[in-house]
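Every protein chain of the complex appears in place save one, which is left out.
By letter and in written order, the chains are A, B, C, D and E; residue numbering begins at 1 in each of them.
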Amino acid sequence: DFVHALENDIKPAFGISKDEFDSYISNGIINWGQPVNDVLEEGQLRIRQTINGEMTPLVSILIEGPPNSGKTALAAHIALLSKFPYLKFCTAQTMLGFSELAKCQQLKKIFEDAHKSSLSCVVVDELESLLEYAPVGPRYSNNVLQTLKLLLKRPPPKGRKLLIIATATYRDILEQLGLLPSFSKVIHLANITTGQQILHVLNEIEHGFNNDEMKYLEKKLHDKKVWIGIKALLDRIEVARQAEDSSRVQRFLTQLEEDAGMI
Amino acid sequence: DFVHALENDIKPAFGISKDEFDSYISNGIINWGQPVNDVLEEGQLRIRQTINGEMTPLVSILIEGPPNSGKTALAAHIALLSKFPYLKFCTAQTMLGFSELAKCQQLKKIFEDAHKSSLSCVVVDELESLLEYAPVGPRYSNNVLQTLKLLLKRPPPKGRKLLIIATATYRDILEQLGLLPSFSKVIHLANITTGQQILHVLNEIEHGFNNDEMKYLEKKLHDKKVWIGIKALLDRIEVARQAEDSSRVQRFLTQLEEDAGMI
Amino acid sequence: DFVHALENDIKPAFGISKDEFDSYISNGIINWGQPVNDVLEEGQLRIRQTINGEMTPLVSILIEGPPNSGKTALAAHIALLSKFPYLKFCTAQTMLGFSELAKCQQLKKIFEDAHKSSLSCVVVDELESLLEYAPVGPRYSNNVLQTLKLLLKRPPPKGRKLLIIATATYRDILEQLGLLPSFSKVIHLANITTGQQILHVLNEIEHGFNNDEMKYLEKKLHDKKVWIGIKALLDRIEVARQAEDSSRVQRFLTQLEEDAGMI
Amino acid sequence: DFVHALENDIKPAFGISKDEFDSYISNGIINWGQPVNDVLEEGQLRIRQTINGEMTPLVSILIEGPPNSGKTALAAHIALLSKFPYLKFCTAQTMLGFSELAKCQQLKKIFEDAHKSSLSCVVVDELESLLEYAPVGPRYSNNVLQTLKLLLKRPPPKGRKLLIIATATYRDILEQLGLLPSFSKVIHLANITTGQQILHVLNEIEHGFNNDEMKYLEKKLHDKKVWIGIKALLDRIEVARQAEDSSRVQRFLTQLEEDAGMI
Amino acid sequence: DFVHALENDIKPAFGISKDEFDSYISNGIINWGQPVNDVLEEGQLRIRQTINGEMTPLVSILIEGPPNSGKTALAAHIALLSKFPYLKFCTAQTMLGFSELAKCQQLKKIFEDAHKSSLSCVVVDELESLLEYAPVGPRYSNNVLQTLKLLLKRPPPKGRKLLIIATATYRDILEQLGLLPSFSKVIHLANITTGQQILHVLNEIEHGFNNDEMKYLEKKLHDKKVWIGIKALLDRIEVARQAEDSSRVQRFLTQLEEDAGMI
Partner (left out) sequence: DFVHALENDIKPAFGISKDEFDSYISNGIINWGQPVNDVLEEGQLRIRQTINGEMTPLVSILIEGPPNSGKTALAAHIALLSKFPYLKFCTAQTMLGFSELAKCQQLKKIFEDAHKSSLSCVVVDELESLLEYAPVGPRYSNNVLQTLKLLLKRPPPKGRKLLIIATATYRDILEQLGLLPSFSKVIHLANITTGQQILHVLNEIEHGFNNDEMKYLEKKLHDKKVWIGIKALLDRIEVARQAEDSSRVQRFLTQLEEDAGMI
């Protein structure tokens, strides 16, 4: 069938290389709990809908969650899972210094290219950055907003399919901007909220704490509530490891109390 | 008579082809209930007024309804029903990247062309997009607004007739912008609101659920209240069908609860 | 005397032709009630003041009333009544696509031309459109506003006379913009408010309802309150006439209830 | 002495002609009451201060009063009274269509010219118009505002004297814009407030009412309160005189009730 | 020592001439009370700090007080007292018509020149005017603001010293704009507040009132409270002197009641 055929042809014909996608997942994907599961499942279902759906040639999802929650890495991961011949990662970082107009043209170009492939997946990372959104004012580029709104709803030519995976940090901003109805589905990616999930992460990374330290941490963390993104957690682990041996674990816990509201 | 003469001459002399209009009705028109009926009836009456009216050479209607309610498809459908020699579909999608000025000129051109045919119908899709309206600020193009206001009220030259069919999602925005008095009539297109209407849709589409599943759905849906647009409903049907056989129906119902407020 | 001399010389020396003015009165002037009378009377008095006044070489009036109340037609009508050698109709419709600056220059040119004739009348239609006023923001062209403010108060050269007739829909907007003190007189044009006035209109138009229908309508309408502009009323008559013979009258009455708040 | 020498040399060396100043006083100055007296007296005192003052080479006054109260005519009148060799009338009317920058340069030029004469008087008419002030927003030209603020406080070169007479309609606007401290003195010009003052005006104009009409008016007006500017009063007199002979007086009184709040 | 060396070299090497500084003190400095004393004392201390300080090569003070309180004259006076080889008076008056950019470049140039002298003093007069501040909006040039903020805190090159004396009318505006922390010291210059201080001024000026008038004024003023700036007081003295001999004193007192809230 179609899916099988694709599996033998995963090298992107257009779009950028697998390497770029990998760079957004620099510390891998640690499946630390249900929130990660849910996003992955929805992603897989939407990939199948794009391939098989007869009434919906255009499928678009939005992954939204707090800073550092791992949105970018998960979006890149799902895009790679699709194995579509056209994969494209679209981010404000590569458009730094572009005028509003140049940004809009770049976005238009990316989607026009995507429309040329029979199966395409476009990641649109950090909508707020693309929109140049700033909460004071607030300010944003209405040009980019209008362009995104139209592109997110523009169906590919007859017979072609397009999956869009967008990420955003502030759902309410997108709601106010009227961007949410442009998506088939909006999925929330939650932060890490329990000590158990932190322990799960600590167990999966290579250069963590030693055995004694881990035992101590298990005792201290197993019944705690926290609120921290995976990316921030990895930073706190790293910096704690720079303290003197005797105080590494304590420093880690203190930080969780200060920065992750641990109680 | 006039109408009969027209029926033998349905090929548009100017304007774009029937194909483009068809593309906006990609999944046909399912007459799932009274809201659809009302819009179609008003449309037919206004077509006749345009042809026969002696005091009103310019007739303009606005179809407004929530996202995904099927506005664009119905507007295109009524335009095709008119069989006028000049048909034109006017949408922000084809003006992506245009400057405000270019947009205004394009709109002016379309109406000037329409004024050259003895009987013309212009669809103006998604007024908010044409106006580049964004609720935060709010922002919009006053140039386009003023241009639209004038064009919507500009009578064709003596002896010519023009029917305008516009669509919009947020009636209150247009009200605030003072656009409503520009229309002869504003018609509301409601969302699907009952399980019965959903069953009506399910019965009309080809690749839906199997007989057993339909029976189960009839039992579950026949007395439910929902709120969902026809386009969103078709998406929910498609994605539910991608789940494993055993869970397809349940997934569909869960989604209706989550996304369509089903109770 | 002066007036008599004018009566033999009604062909405008400069300015546009009587035809253009006629086009703004496409369905004639039906004297359906006192509001129409009042405006006509003030108009005639101000024409005389312009001709005879020794202390007021510049006379300016503003006709303001709700959408469709017949402002434009009445302003054009009064201008024609003046029979002044220079008549000019000034409207945003002929300046569509003009830059703010071009608009201001056009306005300035029109008034400079008017200042060249010994007796001139300039109609300035739809002030809000000329000002590009939009209620959201609100936005408007301050350039046009300042230009209009100055032109409305600029006296013609010694020995010349100028009558200005402006129209507007929203008196409070002009009040807020500080435009009202620029006029010698502001006259309100009211909507049709009684069933009797509607019957008056129905009796004056050619292609209305038949005798039986009229009898029925007289019975139904004679004691009703409504609120509808003459232009909207003509539209409702036309569309009702497109319904099947049996339901035309009923459809007309239903519309009056829906759109004209008839009780 | 200095003043005497000036009296023999009243023809302006630079600046515009007496004719232009006269055109702003087209219906003369009728001394209808104390408010007119007060303004004239302050004007004369400030003329003397400009000529004789040793510590104040720059004197600036602002005449502010409601629309039509006669500000422009009084400012022009006082300037003529000064008989200074350099007289200049500065108004937005002659800068219609100028860019903000061009306006500022023109203003600067006028004051630089004034600084070249040993005794100069500059009238700055309608500050709000020069500032392009519009109350909705509000909007105004900050460029013109800053330019005016500086020019109003810029002393002439050593040994030269400058009198500035400005007019404005809305004192509170200038207060908000911070323009008031720029003036040595702000004088209020009140509207006509009593029937007696109206009778004073009627007695002074040529083409007013006949003797019988005047008697009737004296009886009706002598104990009334009104609120109307001299310019509007002259207009009401003119328009009333256009009515039929029998109704002229009554029409005049009705208008005073409607437009001048007469009780 | 250093100071002594300077005293023999007071002619400015760069910067403008003593004449310009004198022109800002056209009526001299009358030491009418403690507020004047305080400002002068702080000025002298800061001059010494600039010369001798080892840790503070940059010293900046702001003199703020109501309109007409004498800020400009005192700032110029202190600058002259410093006898620094580089003196520069920086005012919006000399930048009238400059673009924002040109203003910023001029300011930058002035400070760069100041940095070239071993001891420099720059007066920055009327910060609000330089900032093009207008209270309605409010509006101001953020370019100039940012430029001033940076220049006010930019230390001169190693071994050089810079004293900045700025003036402003509205302390709260500068506070809101965040300019206050840029100054080492903010000094308030108060208005004249007692009749005694007015008498002090009257006794010091040449062309005041005669002996009898002064006696009368002493009796009337010695126990009064007022609120008036020195510059406005000098204007009131001048204008009162233009009245007839018999009413000069009374006019002066009336004005103090009206304009200086005398009680």
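In this text, contacts are C-beta pairs under 8 Å (C-beta built on N, C-alpha and C of every residue); 3 or more make two chains touch, one makes a residue touch a chain.
Just so it is clear, the model here is predicted, and its values are computed rather than measured.
Chemist: Let's see if you follow the contact definition: name the visible chains touching the chain that is missing.
Modeler: In the entire complex, chains touched by the missing one are A, E.
Chemist: In the full complex, which of E:Cys104, E:Ile164 or E:Val226 touches the chain missing from this view?
Modeler: E:Cys104
Chemist: Out of A:Ile110, A:Val123 or A:Ile237, point to the residue that touches the absent chain in the complete complex.
Modeler: A:Ile237
Chemist: Looking at E:Ile29, E:Met95, E:Val136 or E:Leu150, which residue reaches the missing chain?
Modeler: Here the residue in touch with the unshown chain is E:Leu150.
Chemist: Among E:Leu62, E:Leu119 or E:Leu177, which one is in touch with the chain left out?
Modeler: Among E:Leu62, E:Leu119 or E:Leu177, only E:Leu177 touches the chain that is not shown.
Chemist: Considering the whole complex, not just the chains shown, which residues of chain A touch the missing one?
Modeler: Residues touching the hidden chain, for chain A, are 23, 26-27, 67-68, 92-93, 96-97, 129, 132, 134-137, 139, 205-207, 234-235, 237-239, 241-243.
Chemist: Going by the touch rule given at the top, which residues of chain E touch the chain that is not shown?
Modeler: 45-46, 48-49, 52-56, 59, 101, 104-105, 108, 138, 140, 142, 145-147, 149-151, 154-155, 158, 176-178, 181, 184-185
As a convention for this text, only the chains that are shown with their structure count from here on.
Chemist: With chain B excluded from consideration and all other chains held fixed, what connected components does the contact network retain?
Modeler: The remaining chains, counted without chain B, group as follows: A | C, D, E.
Chemist: Would the interface of chain C with chain D count as same or different, where same needs over half of all numbers used to appear in both copies?
Modeler: different
Chemist: Can you give the whole-Å distance between the Cα centres of chain B and chain D?
Modeler: Chain centres of chain B and chain D, defined by C-alpha means, are spaced 59 Å apart.
Chemist: What residues in chain C touch two or more of the other chains?
Modeler: none
Chemist: Please list each pair of chains that are touching.
Modeler: A-B, B-C, C-D, D-E
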